[in-house]
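What you see is the complex with one protein chain gone and the rest in place.
For chain A:
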Amino acid sequence: MGTAVTHAPATEHLAKDSEPRHGPVKSPSPTALARRGRRENLAGYLFMSPWIAGFLLLTAGPMVASLYFAFTDYNLFDAPQWIGLDNFSEMFADPRWRHSVQVTLWYVVVGTPIKLIAALGVALLLAQKRRGQAFYRAAFYAPSLIGASVSVAIVWKAIFSDDAIVDRTQKIFGIDVGGWTGDPDMIIYSLVALTVWQFGAPMVIFLAGLKQVPRELYEAADVDGAGKLRQFWNITLPMISPVLFFNVLLETIHSFQIFSSAYIVGGGAGGNACGPADGSMVYTCYLYVQGFENSRMGLASAMAWMLLVAVALVTAVLFWSQKRWVHYEEGGR
């Protein structure tokens, strides 16, 4: 705050220069209002200018370019050649592509619900005001900050490899399937475990939502003799449904885009880009392989657009479904 005050004179100067003839207009005539509106527009777009430049240069422009590349054969060195729908037909006919879709869908469909249920369950536990609540909340949140790092992916690979803790623990229960990261069918579950380990981020959001449920509702339900389970089903769930919707939406969209952990746990680099027998070949891994290892920028753009369409469809379905299960209080949005 101290710095802001010391800098003030300079900006005051600047502000006065940019706003001539402002002071004495008290009764706003139509022209004065129009002038004021124009000045607000100018100020608005000046403040927005970094974002507008970024949006045009780094978001909208690239999206259009990507759509164009999707219909071309482009290897970075020669000019893009228009080939119509060939990229798409090649993609759909490619068993490796279909495999990557399958792996990704499985990861999303298995990982996201488990993660969200864990997040909600632990949030319900932590919602009780008890000593140590803040400590547990912080500790459970920590994995969400480091989970995306290369370090954790390396640790994960080790923990889930042959003869490490997970392998030995499952052997105690008579399950002898070996380490998960070396097994084409199991490696995806080590990635599911990694995302579930990061349940802290949605948990924090659930907790904030739970705090806003009015206590009186539970007290009234207690008086009426409603059990805990009914209270959860009839009060808690509807009241936190906006937060639940937010978490489902964000977690699902994020899951579709998993890359780093799959790339590193799966081994990375060269012919063995994502896991034994492509076990952790998630969609973005294959996109990376096609685009940056095989220099097939056109094909990779087509793949990226398919991902966008898939994510947009899921988003649309979720928004459509929220009318049925998300309850917004009046006044909220």
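Heads up, the rule we're going with is that contacts are C-beta pairs under 8 Å (C-beta built on N, C-alpha and C of every residue); 3 or more make two chains touch, one makes a residue touch a chain; residues count from 1.
Everything below uses one rule, namely that contacts and distances are computed from a predicted model.
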| item | value |
| --- | --- |
| Among "Ubiquinone biosynthesis protein UbiV", "Exported protein, putative", "Multiple sugar transport system permease protein" or "G-D-S-L family lipolytic protein", UniProt-listed name of the chain not shown | "Multiple sugar transport system permease protein" |
| Full-complex contact with the absent chain, from A:Ile114, A:Ile235 or A:Ile253 | A:Ile253 |
| Touch criterion as defined above, residue of A:Ala139, A:Ile175 or A:Leu313 at the omitted chain | A:Ala139 |
| Chain not shown: contacting residue from A:Asn87, A:Thr112, A:Ser161 or A:Thr236 | A:Ser161 |
| Absent chain, residues of chain A that touch it | 1, 4-5, 7-8, 11-12, 14-16, 18-19, 22-23, 37, 40-41, 43-45, 47-48, 50-55, 57-59, 61-63, 65-66, 69, 76, 122, 125-126, 128-130, 132, 136-143, 145-146, 148-152, 154-156, 158-159, 161-165, 168, 197, 200-201, 204-205, 207-209, 211-212, 215, 218-219, 222, 242-243, 246-247, 249, 253, 256-257, 259-260, 263-264, 268-269, 284, 287-288, 291-292, 297, 300-301, 304-305, 307-308, 311, 315, 332-333 |
